[in-house]
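Sharing a structure here in structure tokens format.
One protein chain is absent from this view; the other protein chains keep their places.
Entry: subunit A
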Amino acid sequence: MSLLDVNHLDVRFALRGGDVRALRDVCFSLDRGERLGIVGESGAGKSVAAFSLLNLIAKPGYIAGGSICFDGQELIGLSDRKLRKVRGHRMSMIFQDPMMTLNPVLTIGEQMVECLKAHRRISTREARSISLNKLQQVQIPSPEARLDQYPHELSGGMRQRVIIAIALLLDPDVIIADEPTTALDVTIQAEIMALLLELCEKHNVGLILITHDLGVVSQVTQRMLVMYAGRVIEQGPTREIINDPQHPYTQGLINALPQMATPGSRLNQIPGSMPSLSNLPSGCAFHPRCAFVERADGSRRQACHDQVPEFVTSGNCQAACHMVAEMIESERIPAEEQDR
């Protein structure tokens, strides 16, 4: 059994015009020490997915259904007190903006000690020495001095290192990182990602990395999910998805990258933009932008217009697409006939 099992997760936001379904039928799992990437454009629901794992969805959002099973324990419906034993302790989170995550009126040391003492019955002296040890692990220069500094005295990259140190304080099993390097420069981003990767490998910590950057995902994660309009539309081993994406949206996303075209030539763009969640197209949510809604012979594939696609397995990957399903089907039938 996996460490974390998410099944049919359904998250909605109760708005004046009715519920908006931010996540529909999201299923994934994470093994101990595994690194999973969640990729998608803004509005795809990747951050909501991460926040709902720790029940950090704020009103008017609510979890309408599904299950989140962590190490044999169901997290949905757990009391706040019991959830607190998991949140920040066994699953911790790194947020996007290092400028906003740290409390500006407390020193780094105070914030770290506070976090330790909230979860463990230890003395301040012990807590400080653990904090110091974690700051050393994230390779901050002169860690003793940093304990008594305020967040504004540190640069963005340093702050993100402190945040990683705080996320590691209680030796969690899983770290959820929501766009941890988006606010940082490329050279700092490369260092932070290398550090995160190294620490996760060394301590066998699972990582859920949420990002829109396919380059980062392909460098760091072992498996990935691609999300579109609140659904997972493709999942599988990262390398296989990057090298041979099945879903037309994933293909479009990868082909749209400038490095996939010869310099100076036209980029392969996906027409249109992501639909609003309150007004999703019928059938497959991607069909108005999809180049494959018609078959190669020009006939209309009706299912794209009126049926939500189910996952089909292709190799080690799963894609939710009628076109892929048809392709697999058409390959399977001749093979079976041969068997006879």
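Criterion: contacts are C-beta pairs under 8 Å (C-beta built on N, C-alpha and C of every residue); 3 or more make two chains touch, one makes a residue touch a chain; residues count from 1.
Operating definition for what follows: contacts and distances are computed from a predicted model.
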Please identify the absent chain by the protein name in its UniProt record; candidates are "Lipoate-protein ligase A", "NAD(P)H-dependent oxidoreductase subunit E", "Cytochrome c biogenesis protein" or "Peptide/nickel transport system ATP-binding protein". "Peptide/nickel transport system ATP-binding protein"
Among A:254, A:285, A:304 or A:321, which one is in touch with the chain left out? A:254
Out of A:185, A:198, A:294 or A:310, which residue would touch the omitted chain in the full complex? A:185
Which of A:129, A:155 or A:302 touches the chain that is not shown? A:155
Could I get the residues of subunit A that touch the absent chain, sorted low to high? 41-42, 155, 157-158, 185-191, 193-194, 212-216, 218-219, 239, 242, 252-254, 256-259, 261, 263-264, 266-271, 273-274
